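Some notes on the structure that comes next.
Missing here is one protein chain; the remaining ones are kept as they sit in the complex.
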Amino acid sequence: MKNTGIAKSTALILLLVVIVAVVGVVIYMSLTQPTPAQTKTSPTTPSPTTTLPTTGAATTPAGKTAIAVVYDIGGRGDLSFNDMAYLGGNRAAREFGLELKEVQSTTEADYLPNLRTLAREGKYLVIIAVGFLMTDAITQVADEFPNQLFAIIDGYVEKPNVLSVLFKEHEGSALVGALAAMVARYYNYSAVGIVLGMEIPVLYKFEAGYYWGVRYGEKIYNEKTGVNASPLRIIYTYTGAFNDPARGKTATQAQLGMGAGVVYNVAGATGLGIFEAVEEYCKSQGKTQGPPFAIGVDADQDWIKPGFIIASMMKRVDVGVYEAVRRALDYYAGKISTYGGVLELGLKEGGVGVSTLDDLDTFLKIAIQAGRKDINRDEIYAKVKAMRDSLPSWIWDAVKNLEDQLKNNPEAVQVYGLTFADIASRVPYSSESIQYVRSTLKVG
Amino acid sequence: MSASVKLEYVSYIGNVLLALITGLAIGAIIISWGGYDPISAYRGLFETSLNIADPYYLAMTLSYATPLMLTAATFAISARAGVFNIGAEGQVFMGALGAVVVASLKLPDQLYLPMALLLGILMGALWGLIAGLFKVLRNVNEVVVTIMLNWIAYWIVEYARIYVYYDRYRPEKTISMPRSGVLPVLVPGSELSASFIIALIVTIIIYLVLWRTRLGYSIRVVGIGLKTAKYAGINPGLTMLYVFIIGGMISGLAGALEICGRPPTYAITTGASNIAGLGFAGISVSLLGLNHPIFIIPASIIIGALNAGSRGMQIRAGVPLEMVKAVQGLIVIALAVPGFTYMLRKWRIRKALRGETGD
Partner (left out) sequence: MSSRELVVLMKDIVKVYPDGTVALRGVNLELKRGEIHGLLGENGAGKTTLMKILSGLIKPTRGEIYVKGKKVSLKNPAHALSLGIGMVHQHLSLVPVFTAYENIVLGLKNMKPGKTEIEKLMDSTGLKVPLDEVTENLSLGVRQRIEILKMLLRNVDVLILDEPTTNLSPIETRELFKSLRSLKEQGKTIVLITHKIREILEITDRVTVLRKGRVVGSVETNNTNSRELARMMVGREVILEIDKPPVRVGEVALEIEDLHVMSDVGGEAVKGVSFDVRYGEIFGIAGVEGNGQVELAEAIAGIRRVLKGRILLGGKDVTQLSTRERYSMGLSYIPEDRRIALAMDMSVAENSVLTRIIYDKTLVNKMGFLSFNEILRQAMKLVKEFDIVISTFSSPVRTLSGGNQQKLVVGRELSREPSVILAVQPTRGLDVGATEYIRRLLVKMRNKGKAVLLISSDLDEVMGLSDRMAVMYNGRFTGIVDPRKVTEEEVGLMMGGYSIEEIRHEVN
């Protein structure tokens, strides 16, 4: 009798779990349907019919018909880093007639098993690890599978079969920094801000470039208008997390309260909170578009809150992934003798840049493709265009101008006694060197 | 074991199987709802976890089971004393931090491993002791205290990771354990290290402590009723304190073993993500194992298999991780249900014994 007693209550609770689970899943599905996280369902798993043999596919070794992308714990649907990696992987798969396999990780303990399991399958042309957090795991498997090609995005691993794809984020950050300064001055704000994720040295590059850009933009604005206002205050906040929009929101609210006219998002998914804070702040003042503005990061995030994100510093992870695949094909085709090494992508290589209306168009397409029925492409495009047009065109031109100068002659541009070449030469940054840049450029 | 007890366990295993089938069935519905093939998904799951033909996947399963076995033992020994100790999470953090502190020191090679495990155990014990003192001296609810201590431990570890023990060249992680302090890998080319054997031994020791020592006897009496314990001359407060300390030691060891015995990083990584969640997962393992150290071993292997098989579901069946997690969460909850009702029933009996219910 006691035993049936357990069975009965067990069955009852199980039933409850079932009901809760079903209801939960229904709610989850109906909620997540419209997010770009679902992009994977349509274009990701391309049916074998799309893998038409192309020139690239002809040169792949026997049995290797696929590429694999391992995302970091931010995962797909982060609207930036991992989603861009997907874009590049998808593009490469399409163009070269390969199958794309995506693998996500729950914790960092999953990286090594994920990479190993993929390597053991033996059918992947190249296995691409998205993010420097997978450095150790890649190092380990690269030794165990010397005949398997790997690539790591945004990380550095010194192995003959690993391609390290790095970005010059300081270059892109300098451009948005200049834009931020000019926008802030144009709308008479006294400060600009930057909200960052966890304090890791990769982010110092963003910081340094941004600070330099702000001071440079200020200088240009003064020269252009002849108004000599006191220097902008630069506020920076490390939220300590890449995955916590609530913290991003709080940090941004604080910066806006201190008079920031532009806030730069360098915080992954935490950045979604930055956008929300800016939008709420504007709407509470009855505005349908900034100022103040946010600046997006990694991907083109301008469409997330149209009218409130002045531009995005795009780190072209997609270019990196695509290049990693292309080079793998070249390697198998015998065009290059070693696969490993560093591939550094800057302004020149199209690896970083400030988002344009064309980029916006591309991202809108992805969103539509992913089945986001709620997105009105024309409306968003019009809103962003109106926002951009509300700034005098010379500001945009000045950013463009700076881009050309950084590409061609970074030694020639100088503010507060620092040339951009000085900024670039300090990469990789340590906490001491960022401290130096912060104090020289009067940040804080 | 008497016939009635055996019968109880047999019926329990029946219930677990029922729960497993229910969980798998609903999981299958969800998977096919999402447009994927449930059969190939489950094939992927089992082929990359409990695949006898391929020791690599078995090794992966056991490597995931290792820390869970220990955190489950923490919960189990506490539950045996009637204490709902969910502080394993924080104790794992502190134990891992202890190992990292040792890794940062300049020591003779052969000292790294014993020192790391020792300091990990001590720091876990300290964390357990704090919770225990709150519970025993101030009668603060242990759930509240341990949850708070979990967060405090998390932020201490985060602070230490970012500002104190960061790797100068890769500051997103802490200093790694030097090679000489790393436990050997058991199956070459897998993540399974000797930490599994240590965990196994410790779990068996916990079993022996609970059923073959005076302390374990006292723990179980305290768990059955405070009045009975006092009557028997047992000091319930002191016994609970021991339970908190032992629990902390076990989870501290789990944390240290993750640093010394889990390739490739041998460090605490960004957001402590490589050691997060182990303590909480241990609770469901312990419930599944009826808070019995010996049953915890197979229970941890089942949950370890689910963790290991998650990549099989992604790679072989193309099921996205969100759905893999949803299905696995469902299975884990379903599996924990029989154990939970079992425990509730015992607590009901105990309450009735104390005269807290009925008239």
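Just a few scattered comments:
Per-chain residue numbering starts at 1, and chain names A and B are given in the order in which the chains are listed.
Please note the rule applied: contacts are C-beta pairs under 8 Å (C-beta built on N, C-alpha and C of every residue); 3 or more make two chains touch, one makes a residue touch a chain.
This is a predicted model, so every value here is computed, not measured.
Touch, as defined at the top, links the missing chain to these shown chains in the whole complex: B. Touch with the chain omitted from the figure is made, among B:L58, B:V202 or B:V221, by B:V221. Contact between subunit B and the unshown chain involves residues 1-5, 208, 212-214, 217-218, 220-221, 224-225, 227-228, 230-235, 346, 349-350, 353.
One rule holds in what follows: only the chains that are shown with their structure count from here on.
Spacing of subunit A relative to subunit B, judged by their CA centroids, is 35 angstrom. The part of subunit A that touches subunit B in the complex is made up of residues 2-3, 5-7, 9-11, 13-14, 17-18, 21-22, 25, 28-29, 32, 37, 40-41, 45, 68, 73, 75-76, 101-110, 112-114, 116-118, 120-121, 132-133, 135-137, 139-140, 144, 198-202, 240-243, 430-431.
The part of subunit B that touches subunit A in the complex is made up of residues 7-8, 11-12, 14-15, 18-19, 22, 26, 30, 33-35, 48, 56, 60, 64, 158, 162, 168, 170-173, 189-191, 258, 262-265, 269-271, 273-274, 276-277, 307-308, 310-312, 314-315, 318, 320-322, 325-326, 330, 333-334, 337-338, 340-342, 344-345.
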